[in-house]
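A single protein chain has been omitted; all remaining protein chains appear in their positions.
Residue numbering begins at 1 within each chain, and the chains themselves are lettered A and B in the order written.
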Amino acid sequence: MQHFLSVKDAIDVQALVKEALLYKKAPYADKHLGRNRTMGLLFFNSSLRTRLSTQRAAQNLGLELMVMNVGQDGWGLEFEDGAIMNGDKAEHIKEAAPVVGQYCDIVGIRSFPTLVNREEDYSEKVINQFVKHTGKPIVSLESATRHPLQSLADLITIEELKTKPRPKVVLTWAPHVKALPQAVPNSFAEWMNAADVDFVITHPEGYELAPEFVGNAKVTYNQEEAFKDADFIYAKNWSSYEQYGKILNQDPAWMVTMDKMKLTNNAKFMHCLPVRRNIVVEDAVLDSHHSVVVQQAGNRIWSAQVVLKQILLKIIKEESPYLF
Amino acid sequence: MQHFLSVKDAIDVQALVKEALLYKKAPYADKHLGRNRTMGLLFFNSSLRTRLSTQRAAQNLGLELMVMNVGQDGWGLEFEDGAIMNGDKAEHIKEAAPVVGQYCDIVGIRSFPTLVNREEDYSEKVINQFVKHTGKPIVSLESATRHPLQSLADLITIEELKTKPRPKVVLTWAPHVKALPQAVPNSFAEWMNAADVDFVITHPEGYELAPEFVGNAKVTYNQEEAFKDADFIYAKNWSSYEQYGKILNQDPAWMVTMDKMKLTNNAKFMHCLPVRRNIVVEDAVLDSHHSVVVQQAGNRIWSAQVVLKQILLKIIKEESPYLF
Partner (left out) sequence: MQHFLSVKDAIDVQALVKEALLYKKAPYADKHLGRNRTMGLLFFNSSLRTRLSTQRAAQNLGLELMVMNVGQDGWGLEFEDGAIMNGDKAEHIKEAAPVVGQYCDIVGIRSFPTLVNREEDYSEKVINQFVKHTGKPIVSLESATRHPLQSLADLITIEELKTKPRPKVVLTWAPHVKALPQAVPNSFAEWMNAADVDFVITHPEGYELAPEFVGNAKVTYNQEEAFKDADFIYAKNWSSYEQYGKILNQDPAWMVTMDKMKLTNNAKFMHCLPVRRNIVVEDAVLDSHHSVVVQQAGNRIWSAQVVLKQILLKIIKEESPYLF
C-alpha cells in the first residue's frame, strides 16, 4: 500500500479485515516491523479517537511517533500556486510537505472541509497536495470528503458481529445542531459498496450524498422502510451536499429511537462517535444491547494497525527487495 | 491496587514510601513491567510537574504514553444522565470514558473543581464517572478534592528528611491572589493522618477544611504557636470550604517568613509548587537551607512510579494468575 486515502487503496478489502482481526488477538505480533521508523501525525483539526487509536496502532508496531496540533501552533499554510505571500500564511505547502517528509517515514494528516467551497473540498486539495509534495506515504486521518480508517473499523465491526453471510446495513441520516462534513457517510458508503452487504441509505430530501459515493446503494426518504429487517443501523448526521454545507432539516422525527429499532432484525446500532445523545439517538438505544459503538471505536486500533502494516511492508520491500 | 484516587487506595502507606525510595536508587529496575502497555494522560486542566513526572515514571517502567490536553481540543464532555445534548457538549462521559479505555491500559485524569458548586466538587463527579465508565484503572492527576500523587511525594520527602521517628508536621495556610482549590491541603491532611507524624493545621478563621479531611489533626488559628518546634512547615493557600471557593483573607501577616522559621526546630520548608514568592513565602526562606521544594518536586517521579507499579502488578496478576 502506497498511501491510504480511500477504499481504492485497499487491494483486497476482505483480506484487510481478516488481518485486522488477527491483530486484535495478537496486537504485538509485528512489534519489530516499525523499528527505527517514525510516523508523524499532523492535526489541522482536533481529534480524540483518531489520535489515540492511531498512536496505539503505531506503538503496537514499534513505530516512533511525533504528534503536532498544527492549527494551535498557528502554522497557516498557503496552497495556491504563484501566491504572493504577504498575508497570514507563513509557509507554502511546497516547502512544508517535503520538510515534514524529511523527518517522518509515514505522515498522517487530518484536515476537515471548509463546507463553503464544494469544488475545493471535493478536489481534496489539502491531502492531495501532501501526497504530491511530501515524498512519503500519506495516511488520511479524515480528509475533506473521506474518513477511511473509520470506515475500515466499521467494516471490521460488521464482520465481527454479523449473523448472516450478507447482512442488511442501513446508513441513516440523523439530526444535529451543527453543520457537519459528509466525510464519514461518504466513506462508509464507499466501503459498504465494496463489501458483501445489502446496503441502504436513508435521509430526508435534500441530503443526497455525492453520486460517486452513493454508487449502487438503495436510497430512500422513508426511514421506517429502510429500518425493516436491518442487521446494522449506522447513524450519522451530515450537512447538505446539494446546498453545500447547509443545514436543511433538524426534524427530531429522524432521531434513532427504540421504537424504530424494533422494526429491525434486532440490529446492532453503530455510530462513529462523538454522538449527541437524545438528538442523534435516544439514550434507550445507546444504553441497550443494540449499541456496539464502544466496540466499534475500539476497532479503530486494528484498522489503523493493519493499514500501517501494509505501508511498512511496502517501504521495507522497496528498501530491501531481496528480502521478498 | 485497582485505582489511585486517595490514601484509601494505598494498602500500606509505609510500604509504598519504602518502595518509592528504592526506585529513587534504581529507577529502571522494573523497566520491563510496562512492556506493551499504554498509559493515557488526559488533562482537563494545565499541568507541568504532574505531566512531566508521571511521564518520566511511566517511561521508567517501560510504558508507552499518550498525552492529551482535553480542554485545548475543545472536547466538551456531558456528565448528566438523560441530557438532551443540543448545547456545546459534544460527547457524553458514557461514550468518552469507555472509548479511552479501549485505547489505554491505565488512564490518568486531571480535572480541577468548579469552586462554585461544592456538592458537585466534593462528590468527585468527574473522576468518579471515569472510574465508573472507563473499565480500566484510573490514576488521579489531581481531582476536585484531592491530589494523592503529590501527597505521596510529600510523605516520601518527609521520610527522607526526618531526624526523629515522629516529626512535627505543620500545614499552614498562606495568602494568594487567586481562589485556589482545597485539593492539595485536603489530600496532604489525609495522608498525614495516615502517617506516623504529629500533625497540626493552622489557618485564619473561616478557612476550616472539610471535617472528613481534617480527621484528628490539631487545628489552630495561631500560626506562631503552630510553628513552635515544627520539623516540617508545609505552606499552601486554599479558598474557603465554608463560604465555598471564596477568598476571605489575603493578610500578608500569614506569609511564611524567616522570622517564623526561627520558631521551628530548624524545619524543612515544603510547598507543592508553583509558589508565588513574597506572597506565600519570603525569598529568604526559599533561598535558604530550609527549602526542600525542589527535592519534593523531584520525588513526584517516585511517587507516580510506585503507584503505576502497583497497578501494573494487579493487571498482570489478573491476566496471568498462574504467575503468582
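Everything that follows uses one rule, which is that a residue touches a chain if its C-beta (ideal position, glycine included) is under 8 Å from a C-beta of that chain, and two chains touch if they have at least 3 such contacts.
None of these values were measured; they are calculated from a predicted model.
Touching the chain that is not shown, out of B:6, B:47, B:187 or B:223: B:47 (per the contact rule at the top). Checked against the full complex, the one of B:76, B:135 or B:298 touching the unshown chain is B:298. The omitted chain makes contact with just one of the residues A:40, A:137 or A:245: A:40.
Of the candidate positions A:33, A:100 or A:297, contact with the unshown chain belongs to A:100. When the full complex is taken into account, the listed residue touching the unshown chain is A:75, out of A:75, A:122 or A:221.
In the full complex, chain B makes contact with the omitted chain through residues 27-28, 31, 46-49, 51-53, 55-56, 59-60, 69, 72, 177, 273-279, 283, 286-287, 293-294, 297-298, 301. Counting over the whole complex, chain A has residues 36, 38, 40, 64, 66, 68, 72-75, 78, 81-87, 90-92, 94-96, 98-100, 102-104 touching the chain that is not drawn.
Just so we're on the same page, only the chains that are shown with their structure count from here on.
Remark: rotation between chain A and chain B after Cα superposition is 120° (nearest 5).
Measuring from the averaged C-alpha position of chain A to that of chain B gives a distance of 39 Å.
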